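One chain of protein is taken out of this complex; the other chains stay put.
And then chain A:
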Amino acid sequence: MSNPFTSIIKGVVINEISETTTTKTITIKLVNGSMNPMPGQFNMLYVFGLGEVPISISNLYPGKRDIVEHTIRFVGAVTRAMIKAIRVGSQIGVRGPYGNKWPLEEAEGSDILIVSGGIGFAPLRPVVKYIIMNRERFRRVNILYGARTPEEFLYKYELEEYSKIPNSKFLLSIDKPYPGWTGYVGFVTDLIKYTDVDTGNSYTFVCGPEIMMKVAVKKLLERGFRKDKIFLSMERRMRCGVGICGTCQFGHLFVCKNGPIFRYSEIENYINVEGI
């Protein structure tokens, strides 16, 4: 086996899209390597001299193994550099893909419900894209997506396309009333009551702030969704991506290696325990 730490592929940023004031999407061309990431996986992105951060894959480029795309929000030193200093033509190191994937094969033939909040939509965007490309493999599809304000939605240029997926429902929510907004105002988890998928035979994919995911699970279970068919993408402090550094432990699970996507029934004893 090769050394995971030194397996950094040189990447060059070939496109950037400013999504919100604190978020941007960068498309990276891999110069001396390739990968075939799956929806839900992440890469470690490296900025010279500053360090690495785990960022989920936010788009699919089928057939193009030298292109990866990530949506980055400015929170710390490395992501700040990515937002402020990385431009088209900048170099960035890419190591991965790591982690498991959304269970799209297992979910074939079933209904799909997506519940997402804020930047949590980024790892689910490849799922939506996959559904669009393979629409016949799934039955009824519902997508719920919440943001603080209409301006905070990612991929605003694609949202209309999502709303046109055949046999689907696409619902947006914002936290507080906003001039011109005619959609739902409140928490995205409130929208769970408007879903029309078959609760007993639906796969639910959830990603967002941890508190939002906890509320989502509670509401999903109340509506009769099965806990072995609810999947959450978890976040912890990940430094290595391969289960060596130990800092992403969530109970006995290494989020980087056993996750980041967990079946709810697998983590139900941990999710409500503070600091586990």
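Simple rule for what comes next: contacts are C-beta pairs under 8 Å (C-beta built on N, C-alpha and C of every residue); 3 or more make two chains touch, one makes a residue touch a chain; residues count from 1.
Rule of thumb we're sticking to: contacts and distances are computed from a predicted model.
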item	value
Per UniProt, the name of the complex member that is left out, chosen from "Sarcosine oxidase subunit alpha", "ABC transporter permease", "4Fe-4S dicluster domain-containing protein" or "NADH-quinone oxidoreductase subunit D domain-containing protein"	"4Fe-4S dicluster domain-containing protein"
Omitted-chain contact residue, chosen from A:138, A:153, A:187 or A:254	A:254
Residue of A:52, A:69 or A:111 in touch with the missing chain, whole complex considered	A:52
Residue of A:41, A:59 or A:79 in touch with the missing chain, whole complex considered	A:79
Touching residues (missing chain, whole complex) on chain A	1, 3-6, 8, 10, 46, 48-52, 75-77, 79, 91, 93, 236-237, 239-240, 242-247, 249, 251-252, 254, 257, 269, 273-276
